[in-house]
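Only one protein chain is missing; all other protein chains are in place.
Order of writing sets the labels: A and B. Residues in every chain begin at 1.
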Amino acid sequence: MPDAAKVRIAFRVNGSEHIVHAWPMARLLDVLREELRLTGTKEGCGEGECGACAVLLDGALVNSCLVPALHADGASIITIEGVAQGEQLHAVQQAFLEHGGAQCGICTPGMVLAAVNLLEKCPNPTEADIRNGLAGNLCRCTGYMKIFESVVAACKQQR
Amino acid sequence: MNVFEYANPTTTKEAAGLLAAQWGEAEILAGGTDLLSLMKNYVATPKRVVSLRGIKELSGITSSASGLRIGAMVTLQELHDHKAVHDDYHSLAHAAGSVPSPQIRNLGTVGGDLCQRPRCWYFRNGFGLLAKDEKGQPLVPAGDNRYHAIFGHPGGSPGAYYVHPSSLAPALITFGARVKVAGPKGEREIPLASFFATPKREGERENVLMPNEIVTEIILAAASKGMLTATYEVRQKEALDWPLATASVALRMSGDKVKSARIVLGHVAPVPWPAHEAEKLLAGQTITEDSAAKAGEAAVRGAKALSGNKYKVQLARVAVKRALLEAAAHGKEGMQHG
Partner (left out) sequence: MHPEPPLIGQAVPRKEGRDKVTGRARYVDDLVFPGMMYGATVRSPVARGRIRAIHFDENIPWQEFTVVTAQDIPGENCVALILHDQPCLAAEIVNHPEEPVVLLGHPDKHLLEEARRAVRLETEPLPAVFTIEDSLAKKEIIWGEDNVFKSFLVEKGDVDSAWARAEIVVEGEYETGAQEQLYIEPNGMIAVANPDEGVTVWGSMQCPYYVHKALVPLFGLSKDKVRVIQAETGGGFGGKEEYPSMIAAHAALLAWKAGRPVKLIYDRAEDMAATTKRHPSRTRHRTGVTRDGKLVALEIDFVIDGGAYCTLSPVVLSRGTIHAAGPYECPNVRIRSRAVATNAPPHGAFRGFGAPQSVFALERHFDQVAKACGLAPDEFRRRNFVHAGGTLAVSQVIHENVDLPQLMERAFAESDYHAKRARFARENRDARVKKGIGFAAFLHGAGFTGSGEEYLASVVAVEATAEGRVRVLAASTEIGQGANTVFTQIAADTLGLDPELIDIAPPDTAAVPNSGPTVASRTTMIVGKLVESAALGLKQTLVSSGLPGERGGPEGRPCTSEEFQRACAEYIRKHGALRATCQYAPPPGIKWDDEKYQGDAYGAYAWAVYVAEVSVDTVTYEIRVDDFVAVQEVGKVIHPVLATGQIEGGVAQGIGYALYENVVWREGRMVNAQMTNYIMPTSADVPPIRVFFEENPYPFGPGGAKGIGELPMDGPAPAIVNAIEQATGASITRIPVTPEVLMEALEGVHA
């Protein structure tokens, strides 16, 4: 396909402005991983089921494998790379590290973003809030217990 | 994914003009939660994708004395969180909130929910909507059909066996929702109850839209005072899978008696399936364990189970019964509070 078929997308990712030229069929996931080399966002299923590719798009948790890159034009996006402040981990990341919330790590970026998003919207979640808030993110390693513990610990830490 | 042209119109009219006169040539992109998977698996191979994201008129929910107008691009999460929906159309808010994951609720739209394609694994594996083998024989009756239709299928002959996947349609139909669609010849309004259709030939779709028409909004009449509603879903597990059977009910009451009832089943037929017999049976009745159970019985009269989905008849029966009891329970709560 000729490069002329590419389309221009301007968006803000982790606080920085970016302009990329992508194929019309590119998904936000592809642009983040291949154009911006932000490979923390993972592709687990490519059909919106597993949540490994979750990012925050204008503050809402979405699966970037289901977002056409063109839909991100003008949007503000946070990926896993934008969660820590420099070397200072976010409370959720620190909690995942200490409480065994990450095993193989492939669901972790999406799971961390889902947890960050949950705590932003609901600073004192009940157990049901946590379970439902993370229900779009699959983890095959942990059985979710250590993830729940991590979210609870992060919540206490933030208070 | 095949190569396609992406169009980003800003008006409905423009969008309709970009669609093709044939199915499959162009596809509408709303939230993308279904279309991108279909395209990834080459089940959909449009030459042009028409995004509705840039069309302002398709967004937002307006509440007025005459009722509710829900833009086709309203997300499930917005619908669920909207105060008027929550207060006056309880079963609809519940249906929107039960949709799988937060991510899907954030992207998925009302129009997309109504127009999403079936989850049938034969369809998703490229055997077509009518799921036929090389010799033209239907795969579903002889194959694994545990999640397929128990109503509205041709009972072994070639035809549609999938179930309609919409989460919102049953509840919307019980409220008498109308769909506004726009096409090259302008706009028309269709009762949602007659919006869905069962394809007879491969290549036809699951609704009455023309290939170049777009769902623009859902119109709900003002909620009638004291109407009791509920949606009950039976699931194999809590999250991420589609329900095995759903029932939405809306009851107009006169005191503790049902004046009229609307009951619609989901995930049991190629279209949302109205339970007219059950509706008639309830008129003039109070909702009790007994009357709800009888309505459940009536709702599944005429069900035709396939080789592997007899259990769904039972699920549909129970979904109706429990939805009725839940609606009645809301009535009691309401009385206590007010």
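We adopt the following convention: a contact is a pair of C-beta atoms (placed from the backbone, for glycine too) under 8 Å apart; a residue touches a chain by one contact, two chains touch by 3 or more.
These numbers were taken from a predicted model, which means no experiment stands behind them.
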Report, in label order, the displayed chains that the undisplayed chain touches. A, B
Touching the hidden chain in the complete assembly: which of B:14, B:57 or B:144 does that? B:144
Full-complex contact with the absent chain, from B:7, B:244 or B:300: B:244
On subunit A, where is the contact patch with the chain that was removed from view? 1, 23, 25, 33, 38-47, 49-50, 52, 79-81, 83-84, 89, 93-94, 96-109, 112, 130-132, 134-135, 137-148
Which residue numbers on subunit B touch the omitted chain? 1-3, 37, 40-42, 119, 121-122, 124-125, 139, 143-144, 146, 234-242, 244, 308-311, 314-315, 318-319
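We adopt the following convention: only the chains that are shown with their structure count from here on.
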In whole angstrom, what separates the CA-based centres of subunit A and subunit B? 30
Along subunit A, where are the residues that touch subunit B in the complex? 1, 7, 24-25, 27, 46-49, 51, 54, 60-63, 65-68, 70-71, 114, 117, 132-133, 135-138
Quick one: in the complex, what on subunit B touches subunit A? 1, 3-6, 8, 29, 31-33, 36-37, 39-40, 49, 51, 53, 77, 100-104, 106-107, 238-240
